[in-house]
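Scroll down for the structure; my scribbles are underneath it.
All protein chains of the complex are present and in place, except for one that has been dropped.
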Amino acid sequence: MPSMGASSTIGLSGSRLKALDKYFSIFKIQLINAFAYPADLFSRVFSMLIFMWVFLQLWTVTYAAMGQTQIDGLTLRDTLWYLMIAEMVLLSKPRLARTIAENVKDGTVAYLLNRPYHFLLYQLSVGLGDSLLRMVVNAAAGGALIWLMLGPPPNWLGVPLVVIALLFAWCIDFCLNAMIGLLAFLTEDVSAFEWIYSKLVLILGGVLIPLDFFPDWLRDFALSLPFAYTTYAPARIFIDPAWSDFSGLLLRQVAWLVALSILLGLFFQLGVRRLNVNGG
Amino acid sequence: MKMFRELRFLTALWKANLLSAMEYRIPFLTQVLGMMLNNAVYFVFWVIFFDRFDNVGGWGLRDMFILFGIVATSFGLGIFLFGNATSLADHIATGRLDYYLSLPRPVLLHQLASRSVTSGLGDFFYGLVSFAFAGQYGPQSIARFLLGAIFGAMIFVSFLTLVQSLAFWIGNASMIASQATNAIITFALYPITLFDGSAKLILFTLIPAALVGSVPAEFVRAFTWTQLFQIVGAGLVICTLSIFVFYRGLRRYESGSAIQVQV
Partner (left out) sequence: MAAISVHRLAKSFEARQKAAGMRGSLRALVRPVKRLVEAVREISFEMDQAELLGFIGPNGAGKSTTIKMLTGILHPTSGHASVLDFVPWKQRQKLAFHIGTVFGQRPQLWYHLPAVDTFLLFGKIYEMDDRETERRIAFLAEAFEIQHLLETPVRKLSLGQRMRCEVAASLLHKPRLLLLDEPSIGLDVVAKQRIRDTVRRMNDEEGVGILLTSHDAGDIEALCKRVIIINHGQIIYQDRVSALKRQYLTTKQVDVRYDREIETAFTFPGVQVLKTGRYGMKLRFDSRRTSVERVISGLAEFGNLVDVTISDPSLERVIRTIYEADETRRKGERNGHA
């Protein structure tokens, strides 16, 4: 059954469309479900506004102290719109690694194997449905604050481009999280890996401080790892959608996504084989 | 005399807490060390920041060590000794105050001290390490640090009690309470010089982040009467206020019998 992975989607015959439709329905249900927890949404928006407010003060003071309109090529407005996108990604993530790890441990994976959908694609649809509303709401709240204080986004071309970059970023994050979750096949508790990953994103993903302000060696190091492509890439593309930058970051995103999906597919196959041997 | 009796009772509670936590030695150590590491990762931000910029609003890396030190130590101390403050709203809404109400001890004190948040110990030690990095080893600075930490813990716990007590009036306040907690910690970890006007006023009153962060941190650097007065005064005021509000709310306590009717 696991042959229904993304890799086997060749040609869009009628049955393929139906398969996609299935996942789209899962995504839709999850999205509607997210509307049922308004308190959760409100509290996310509140966090978003607090972080953005603090960043706004911090960087306003910093730019004023430097007496420059640009630091490493970024204006104050660029920096804040950058941080808004990065923070929005961070605060909209579902806790996928944990969910997947739980599914592995309680045997749901084995049970889902003979269902007419692929476990990973199912999780992807659910996660995307979970994230989408949060992303929109967080972006609206954070964006409104920055717009009000510093003005509109630096380049309107960034709006359509960031959607593409965000989708890739989300999928890269999904692959990494799913692999961490699948580690539950090997080890009892994956929360330590989950924790390490989230901290790596926080620092090397340039969430707290743009990678542009890093020392050169550290920035180069960060850019050679996948973490930056979950947060830095969409945020950077949003503020500076110049074609060269866009295509450069986007190409690297695609490369990472392809590599990580293949790796994830292998991971899953290995895990399932282990499951068959051990009998769940 | 009454103070002494309650203190003996608190000691017994804390002993039970510690025994309870030690039942799981490995998770205990993981949580303590994990939290220290966690805080250290956040501090990496400032290391990178000050590598690029000299100072922010007059604060440098050394000041940030003190700031993180005082906030982490006082927050850790607060939730290690009075860890149940973080679940007060939940206990109010679900009727779990019944237990404390059926025993002959002050309800609030008993509730607060009945659980230790283990990771708080990690925060506490991290704070001490961070303070040590700042290199202020004079006995007077150490004394000022301890004073700031103790009153900071008091303000943290009182603030938690205050927002969590909202549950008496609005039912489920856990979400609001945890957001308020996040807010006070977030704001406390930045220099107060970043904020001005109404924001500054809010951070001294509604969300007293300045009083657990920048004010004691500056007080550790150099003694001033104003700051001493602010720290001690704020501690006493918010503590009294939280006790008053809690007991006011307790009259409305519904022991989890309140029914939410879905229509």
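Here the chain labels run A and B in written order, and each chain numbers its own residues starting at 1.
Definition applied: contacts are C-beta pairs under 8 Å (C-beta built on N, C-alpha and C of every residue); 3 or more make two chains touch, one makes a residue touch a chain.
Quick caveat: nothing in here was measured; it's all calculated off a predicted structure.
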Omitted-chain contact residue, chosen from B:Leu29, B:Val47, B:Leu103 or B:Ala222: B:Leu103
Residue, one of B:Ala12, B:Leu29, B:Val47 or B:Val232, that touches the chain absent here: B:Ala12
In subunit B, positions touching the absent partner: 5, 8-9, 12-13, 16, 19-20, 23-24, 95-99, 101-106, 171, 251, 253-255, 257-263
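As a working rule, only the chains that are shown with their structure count from here on.
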Between subunit B and subunit A, distance of the C-alpha-averaged centres to the nearest whole Å: 32
Touching residues (chain side subunit B, partner subunit A) in the complex: 30, 34, 38, 41-42, 44-45, 48-49, 51-57, 172, 175-176, 178-179, 182-183, 186-187, 190, 193-195, 199
Residue ranges of subunit A touching subunit B (in the complex, touch as defined): 39-40, 42-43, 46-47, 50-51, 53-54, 57-58, 61-62, 65-66, 192, 195, 199, 202-203, 208-209, 213-215, 218
